[in-house]
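For this view, one protein chain was removed and the others were kept in their places.
Going by the order they are written in, the chains are A, B, C, D and E; count residues from 1 in each one.
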């Protein structure tokens, strides 16, 4: 069960409204790598966790913190939108220079082109659970497989893509209030990248899992001869120059190998014949089926 | 530009048809972590790559190989479906024991319950670019950020989740032909997990990127005091026992710290007032707006 | 079966084209609370209705009217778009002041930024069944549960959200032709809000259904001790001050009650162990599974 | 900011596993009217709320409680799934009667037809944020318009549709543990229906809003002559017999009226001509465009 | 504007309920090639039509007829579902042979596996605007480009795919009532295929449009040397044997040609350098950006 304080985890107040930036900031609220994604991912990983209690607790600690991040971003976006209104549109139209240049389109109108129109029409100047192009968040962004190493690798990815996007958004504004909040989120993503990497280390040290995931699938059941090869499927061999093409494999179980000129190991594909009542196209023309 | 041989990369022939298993196998063809996802992800990462040629070539080598994996799975699924037809349904109904037990529902009917009905109605016993519940593949499964460390972490995740699912599917069938093909795919996922991990090593060794991603965001712009803390947002402190709660941070830039009883650092949220012509609910009742 | 007259239900002619406004107006055509949503919702509620004929007829009357609303909006949007063309883009570029200010970007180009590009590329200046951010309408906006009170409550909501959005769109234009059509739609939404509220009254008076929906679920099967409590899950007790926190319940079956400091009524969650062949993370490390 | 206790709000333990029922129960976890929908809806309504503090607090109290409902359902589903494993499938196959009847399809296989295959392949026997057909939750289920009456009407609907679905799910199982948890959820939905209805009463009493929503849109701007009419767009006049067809309107501002034989009030639609470079079909054939 | 009669266009009554078949039949109601798709496609094509009145009228005639097809299918599905209820599930469980064979799973349960669970939980035994896997209809199935030849080609396709699916569904049932309705729909699809093909003929005869669509794009602006070639991008030359590889082109403007061994006509791709503040991976490691 969950409880809520009325205080935000950190500041979320812009110096001034900026409805166009509000649209962009939606990316890290409701986008694929936004805060709703990590909140839901960690909560579901935690609720479904059958591993040791300390992992479950770690996951749910961070998952619960992420609800607060969602709250901060929603608050910030609502405040950035407070400068947009139908009245502003009229104001723009009364500036004669603007009117001349714009050929009848007011500045407010032009700005509305850059705004997400749903911020005005649908949410009435509130944040929405969507990304920067207005596409709604969906639960395919939530990853919880039951295998903690597979999932922690995803978590490291999510914090990496997320921090990358927040850094890009930092560069897209000069507003001190916005930058203050983003500097907090960037730092928390630093913390979370480190924590998930530490958790991966711990999982491996404690013998729960290792590369390749899942590591306890019986070895004799995989086709070991192709398990450490790089197939050069492009013309040229630039890809031969890397760590990935030779030397011991990262999992310590084999030797990396480069296939310069790979050959298919399978036969030509050729499908069989199916019932005429499926009405597909057969190898030769056939009559209409009879019977019931 | 791309060219195609008529040979499959490896065998893709089941011992016998199994339309219910065909539905399950769709998960690793058109699901979130299926072969279409890695094919499209690697191709877009490669086409958008502005880094050194050897990374670009590696990405496109593996991306081109994945097209062959999609081809093998599509072929296998089409063959698994060849046993399903309207005729089979009638056969089921004529088995009197089945009819008695089923109370009028034929075995074929019951099997159809387990089949994906679109395999019969929509694709005419062919594979579809959908997952095991029939949900269509979509491009939000494609990740290409332009930052190779962020993306290679995703690639490791994708190969981990993918191999995990193929292993689960291996356990769900006894068909030797299917298991033969899956043993090949499992081995290739072993190779790819190792290769992406090796590529991460190389990227870091060569000085392109490191933790936290992106690592060249100016340090003084993140709120460093919270950059290595774990906030215990759940009752209890099971999460204190892990590597993530103390010791040097994984990025070597700080010391991990545990906040037992974290306090909000922000104020109470309180939104401002907006134009009445947005027709939202204000802090106090107000009259209808006037003017145009 | 349905028939069509060539006349529009009301006027749908703008004073002048405005392709940026056309994009916004799409919200009430193909958005979540737009006319396609109510058209499809009412038609499906009607076709699935097993209640008395007068309710079924009411639903289908309004559903059939809504097809005409979709027609009017589609016509209006096509007309608003008639001012946009590749030629207009060139015209903008030849205005030297614009060119100077825009640094090479023509006004037409800038306006295209505010347009929905699919109005030009995909529909050739016709309306599309999408909302104001270009997201396609989908059938999850259609609600038909078979329980008329549950559904009529939805209908009141749909007419409320819809009228709210049309009012906001009215404020976003000064075009008399557009406002003329919107004044008609706003009035029809007034009518429909009143009609669905009247239908709710009638359903309750006639004894079909009441609060809580569904009202004929056996009372002894719900955990009555928590059926009228408000759990204060936030710090502070602002929420204690309302009608919802004390006094007789609205359904007349209980007394509303405020839980200042609610306590969980359940145990700590703890999941069990699962088969190793699922390859999840167990409570303790385990060996690879054996057998087939 | 949010905190979490380790205790569930109420019991969530089935008597025994039932993976087919687990799939159905997903509807009220990740479906359109499930607990994720009300959790996200109330949290966003609260975070975006610019109305009086007591409303904001009420919304966030209930929103925070809903996180606990999501947690209970996720836990219950994970436990219902513990009975499904690849091993069970083999067991089924070894029952000779089953094998005979099934013609080679094991019972486990047949049950898998009824299970959501992603529960085994994707989540490893954990709950997923999807509905009973496996369709992922998406944020278009979240409603927050900034107008509290519009939104509270939605909330009443959501609690009605949700309680209806939980009651149907109650009838679909005999498991006492599951029914125990559902009796709690049904009771909380009773409470919430009453609370949102009480909040609507309070909003109207305090003068914030009334029918038609939004009520402060200037009356003179709607086309009042059609604001209280029912247009009989179907053959027959069953719909004339209801409260909605005559008498004072519910908002007290007009008289309800029945239009037996409604006539269109608009002209025939006829679109204009557009630039040939859009390459649409004009009223008469035309030559290829020239120039750049 | 539209009006509705109470009569169905044709019979829609099954001999007996069949909830599993109801799920399959959904494909041609709410699937990609179902009746909602053609209804919406034709209505939008008609409303957006700027061509001669006879084409517009044809499109809207057929579009209006399709509403009646949606109505018939919705009615049929609701009737097919009338045999499914929680009570039926209990009945199944009391058959001891079934119970023995099923190992505790009742027949009703097994049937539920084949049903769409939302038919019971969400729609209360009514039709839903979804396909046979429960995926909701969406507006990307609606095609209206403004170019009538492009669109009529789509319409021919839609009627072909649709008739194909209805024929497959005919084979999947023995119910006379269902087959009666399907024989009507199959015949109407015959009519519509013929009508759209006739309309294509008329468009070409009247000089509105021809192959290649759009035919009035200036010829000198396409790279004519590759306009009639088949590039053999696969090993082998089976594709050389067809009408498509030589002889006069279908549009009468060129000669079809076969490129046995096609060579790329472009250079090696090589992207440029971007601003370091985008935080992507450059060609060589670089320092953190400075400045604001």
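Simple rule for what comes next: contacts are C-beta pairs under 8 Å (C-beta built on N, C-alpha and C of every residue); 3 or more make two chains touch, one makes a residue touch a chain.
Treat the numbers as computed from the prediction; the structure is a model and nothing was measured.
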item	value
Neighbouring displayed chains - absent chain, whole complex	A, B, C, D, E
Options B:64, B:193, B:215 or B:234, residue touching the unrepresented chain	B:64
Where the missing chain touches chain D, by residue	164, 167-168, 171, 174, 277-279, 292
Touch residues of chain E, complete complex, unshown partner	5-12, 32, 53-58, 60-62, 64-65, 68, 71-72, 75, 78-79, 82, 85-87, 90, 120, 124-125, 138, 140-141, 143, 145, 147, 149-150, 153-154, 156-157, 159-161, 163-164, 167, 170, 179, 183-184, 186-191, 193-199, 201-202, 205, 211-214, 217, 221-234, 236-244, 249-251, 254, 256, 264-269, 271-275, 277-280, 292
Residue ranges of chain A at the interface with the undisplayed chain	20, 23-24, 27, 31-33, 92, 95, 97-98, 101, 107, 110-111, 113-115, 131-135, 164-165, 168-169, 171-172, 233-236, 264, 266, 269, 271-274, 276, 278-290
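We adopt the following convention: only the chains that are shown with their structure count from here on.
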item	value
Rounded Å distance between chain A and chain E, as computed from the means of their C-alpha atoms	30
Chain A-chain B separation of Cα centroids, rounded to whole Å	11
Euclidean distance of C-alpha centroids - chain C vs chain E, Å	25
Residue list for chain E, restricted to those that touch at least two other chains	1-5, 47-48, 101, 110, 113-114, 122, 124, 130, 133-136, 145-147, 164, 168, 171, 278-279
Arrangement of touching chains [line / ring / star / complete / other]	complete
